[in-house]
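Structure below; questions to follow.
All protein chains of the complex are present and in place, except for one that has been dropped.
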Amino acid sequence: MTRQDKIIREFKQVGTRPPRPDGIDKVTGRAMYGADVTAPGMLWGKVLRSPHAHARILSIDTAAAEALEGVKAVVTGADFTLPEDEFSRDVAVNCMAQDAALYDGHAVAAVAAVSEAVAKAALKLIRVEYEVLPHVIDVDAAMAPGAPVVQPGRAYENVPEGLSENVTSHCEFGHGDLAAGFDKADVIVERSFRTAATHQGYIEPHACLAAMGGDGRADLWCCTQGQFHVREVCAAIMGMESSQLRVTASEIGGGFGGKTTVFVEPVALALSRKAGRPVKIVMKRDEVFRATGPTVHSSIDVRIGMTKDGRITAAEAHLRYSGGAFPCGTVDMGAQAAFAAYDLDAVRTFGWNAMTNRPKEAAYRAPGAPQAIYAVESVVDELCQKLGLDPLEVRILNAARKGTKSAYGPTFDEIGLLATLEAAKAHPHYTAPLGPNQGRGLSCGFWFNFGGNTCVTMNLAFDGTVTITEGNPDIGGSRASISLMAAEELGIPYDKVRTIVADTASIGHNDITDGSRVTFAVGLATIEAARDAIARMCARVAKIWGIEPDAVEWKDGAVHPAGPNAGKFPPMSLAEIAETSPNTGGPIAGHHEVNADGAGVSFGVHLVDVEVDPETGATKVLRYTVFQDAGKAVHPDYVEGQMQGGAVQGIGWALNEEYIYGEDGRLQNPGFLDYRVPVASDLPDIETVILEIPNPGHPYGVRGVGETPIVPPLAAIANAVSRAAGVRLTELPMSPPRILKALSAQG
Amino acid sequence: MKTIPVSTKVNGDTVEFLCAPEETLLDALRNRLGLTGAKEGCGSGDCGACSVLVDGRLVCACLVLAAEAEGAEIDTVEGMAAGERLHPLQRHFIDSAALQCGVCTPGILVAAKALLDHNPDPSDEEVRYWLAGNLCRCTGYDKIVRAVQSAAAEMRGA
Amino acid sequence: MQYERPQSTAEAARLLHGATGPARILAGGTDLIVQMNAGMAEPALVVDIKRIAGLRDIVAEDGGFRIGAAVACAEMGEHAGLVAAWPGIVEGANLIGSTQVQGRATMAGNLCNGSPAADAVPGLVAAGATARIVGPEGERDCPVAAIPAGPGKTTLKPGEFVASFFLPARPARASDAYLRFIPRTEMDIAVASAAVNLVLAGDGSVAEARVALGAVAPTVRLVDPAGAALVGTRLEEDALEALAGACREACAPIDDKRGTIEFRTRVAGVLARRAALIAYTRAGGRT
Partner (left out) sequence: MVKVLLWGSLRSATGGQAEVEVEASTFKELLDRLSEDYPGLKPQIERGVSLALDGVIYREAWFTPIGPDNEVVLMPYMTGG
């Protein structure tokens, strides 16, 4: 059942802010991240990468590298057997090029040596003969007939004929009669937008340690958002059985979607297999930028019609995304999310993905949604300006609500958009005065949220404390929130619960930590596991008391007689039941395995004030407030943390972050110096307002919160800057040269 | 390649190691001394995850040669707590939820301590500018600034 | 690679002279070690000059200051006398990178790295600072303005290195200021920058003015017409406009990932105006 019979809303512990269980390890430097682990006899792996955006690999001569003292293994594309299925094959080819280098930074060979210095020296001895091919970097250029073809024969059946071979997929969503809708409009605004590719920018580069024996068994330690996914895809690439590969997720130094796939893990496994020794690979920062997943870059046209009183009559968007050198489905999600915040009679979105000679896209927080919603919310804001309407009132007037047929098809159940908009309207930020050269922007945001495959095991120690074994790397404080939900359900103090993230041999499959799923799905499974353990405890106590199991009940962390007829027994606490468990049938555990559905969509509204320096085009963010529906904030600190962190990533995307390519197709800014993520002094406080509109699909009403916050900032900032500057900005990032240019063009 | 013997003090303890001439202090701390609290986020001084003190001065360990540590005093995150007693900054970072993934946290704690050692009562703006070289991608910095300020207040006895 | 830690400038000069491959000076290392980590520099010899007597000192000399080549930028900011006399030079030096970088970076390194966008250099050029250079043939003094030769290049001869800077004595009503434009608030390389050094006459008008621009030409550029536009004025609007115009005129920037020709040219004028006003106020002038 995805719709819960009963949603609990009164809590003793959920909603409090206890210290996180991994806190002390992380503030003392003890926490072990991807690069922090070593093994006896360990070798260092290094990857040689293509300096060309697009080139045929004619030959690779590794003899000199192999002959260097201290080198224990060299691998190239020839050392990998490509999996049958398209998904894994693309991942494999991305990890190690086969016959062609498809982007600047594409791996072409790797070595394992006794030290990092020897491995580096060996890379210089590898001779790769390339035939440089024409390249294409921009999505619109890639879609044009006659563009250099990144990979031939990759188009899905849904792509109409006659387009560039780079176009791999097409999608269309929506309902209603567009022409009739636009006829009803008093004003129609049509605009084209562009957004640059941005990188997740996690501070910890990818790192792994692989140890593979001659018997085909292997252990892999790595920083990942999903150790089970790493196992499946590495096993497929290595031709192994999943159970023979044990993957342990280290502490993870940020992911944001970028660690939902593999880059160096299969390479380390292949090197380890060849060398017969453990191999560690740690990416350098330039490798992270050149060869791991940024998000798509996009080119978008939006057209919206509105009546004089602010009702949207028709809306359409054409989205062209590029996820780099491989087919990519992100545009599907952008096309579905674009108009999710609106209740529309006539709406249509069209999406296209085209390949370019850029690294393979990896998910980035609400993948595909920020770009589309940026374009839509910019046009809505411009309509409000043209019609002299309050942008918040217009959103309220057109807001999707329960019963709205969403732009992507389904009819919405309970959603929190209206309440979120009303909260923004009531907040003092919305009416605070603005000074000269200042502007206020707002935007709605949306994300679907997912559940997915989840296993939780809960074990009661004989002393009455509880361990929870789950399988999702903790990227935002989930061990704290899972412990809280377990403590709540069991009626024991939070500090009696310890949650650990297990390796792939220790618990059943868990989907990746993605889709804002962990607090929802692992939380749900934890609550169910606790209820399973409670049922077992009730049965034990019934046995002790010599009464029927249905004559006892669980209340406030103890088993009680179910009523006066059950007999007079003093209640038995969890600790007492655990202590006697060897005598009553053995250790007590609860577990739950599920493919969770019913995650419940999430909406947010962001409000921002900026000041634009008319002489330099510099933007200063003055005030920022995030409003978001969390269903139930299990640990409010970490809900706020998601809202603040997502907002700031979005601010970076709006103002400064971008992949910059030269004419030669090489990435020009593969470092934190010129890939400019926000620094502390760029920002004001990020104020947060959490709303709690229960999700009917979770026993405590929880919704995922992690992804939605990156969606609104792009348009919120763009709207604020456009209002402050008096000119509409349509390209991200809105770097100072772009803003100054727009100001001068305006005169 | 000739290795260089280095004798230095790390968190108050005298240590000796051999290093390659081009090896960074960060690599020596992590790979030779087993002190993996300082992280390599960039190798170019742009992220601050490897922040340590050398002779009381805040630096990026990735931009110091290990050989330069000869005779120096080095302080890392591993030396901040006195046994099981956490430094107020460490405690407030946990209590104020000023960390999520935590990979930038060691560098930020070392940097924040250096700030409070010379300016016990900084403004929010001073905290933000001092920490501008410490990138955090999870928190948006808000709770980090709060945690530094509450630790500063406690340390001032306010 | 060979790492050496000489105790004297003479010993350092001998080491550099005897180098059999590429040799580099190590002071703060915030450019050199970045390049080494990235594989862009692979020196055969690195000469660490931080143990050379005097090279980490700021001392009074002839009414001005001598600043050792190994003095970290952060140490300059902690020297009250230097900050009072040359606030513009100190603020330029203290804009290089992060707090961490400022704890190591030196003006000499910033100068010898040869970047047209070096934050410490416009201030030195505007100040008329000289560098003391040590080489195989002994010591020589050279105006800082004559050292940059283009991106990544200097006029230093093989085996020469900067040992110290000299900032001349200041009259009572004099000050300087440095401003740069970067996309963020910190941590970026200057997209355009301007340093203005002013000496005021008794009546509050500008008696002497030197203006230097960064990141708008292959080297930091001293713009004489920009200085001339201020002399005799009290920074009235037309004087400021003439200053900005002279600065824009002097710009010969490039389009790159950090900025466009158009942007750099416009913003250089804006920064020079703003820096001039700050320097004027610091020198005791009232507009």
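Letters A, B and C mark the chains in the order given here, with residues in each chain numbered from 1 onward.
Rule of thumb we're sticking to: a residue touches a chain if its C-beta (ideal position, glycine included) is under 8 Å from a C-beta of that chain, and two chains touch if they have at least 3 such contacts.
Please read all numbers here as calculations on a predicted model, not as lab measurements.
Across the whole complex, the hidden chain's contacts among the shown chains comprise A.
Looking at A:Glu232, A:Asp345 or A:Asp413, the residue that reaches the missing chain in the full complex is A:Asp413.
Here the missing chain is touched by one residue of A:Phe448, A:Tyr494 or A:Tyr700, and it is A:Phe448. If you put the hidden chain back, the residue from A:Trp44, A:Tyr364 or A:Trp554 that touches it is A:Tyr364.
Screening A:Ser250, A:Gln336 or A:Asn656 against the full complex identifies A:Gln336 as the residue touching the chain left out.
Touching residues on subunit A toward the chain that is not drawn are 2-3, 156-158, 170-175, 200, 256-258, 260, 329, 332-333, 336, 348, 350, 363-367, 406, 408-413, 447-452, 514-517, 595, 597-599, 697, 707.
One rule holds for everything that comes next: only the chains that are shown with their structure count from here on.
Comparing the chain pairs A-C and A-B, the larger number of C-beta pairs in contact belongs to A-B. Spacing of subunit A relative to subunit B, judged by their CA centroids, is 29 angstrom. Rounded to whole angstrom, the centroid-to-centroid distance between subunit A and subunit C, based on C-alpha atoms, equals 44 Å. Within subunit C, contacts with two or more other chains are made by residues 38, 185-187. Among the residues of subunit B, those touching two or more other chains are numbered 1, 20, 22, 43-44, 46, 129, 131-134.
The residues of subunit A lying in touch with subunit B in their complex are 17, 19-20, 22-33, 35-36, 116-117, 200-205, 251-256, 282, 284-285, 475-477, 637-638, 640-641, 644-649, 671-673, 677-681, 683, 685-686. Subunit B makes touch with subunit C in their complex at residues 1-2, 4, 20-22, 24, 43-46, 48, 51, 57-60, 62-65, 67-68, 70, 111, 114-115, 129-134. Looking at the complex, you find that subunit A touches subunit C at residues 120, 286, 615-618, 655-656, 660, 668-669, 672-674, 676, 678-679, 681-682, 735-737, 740-741.
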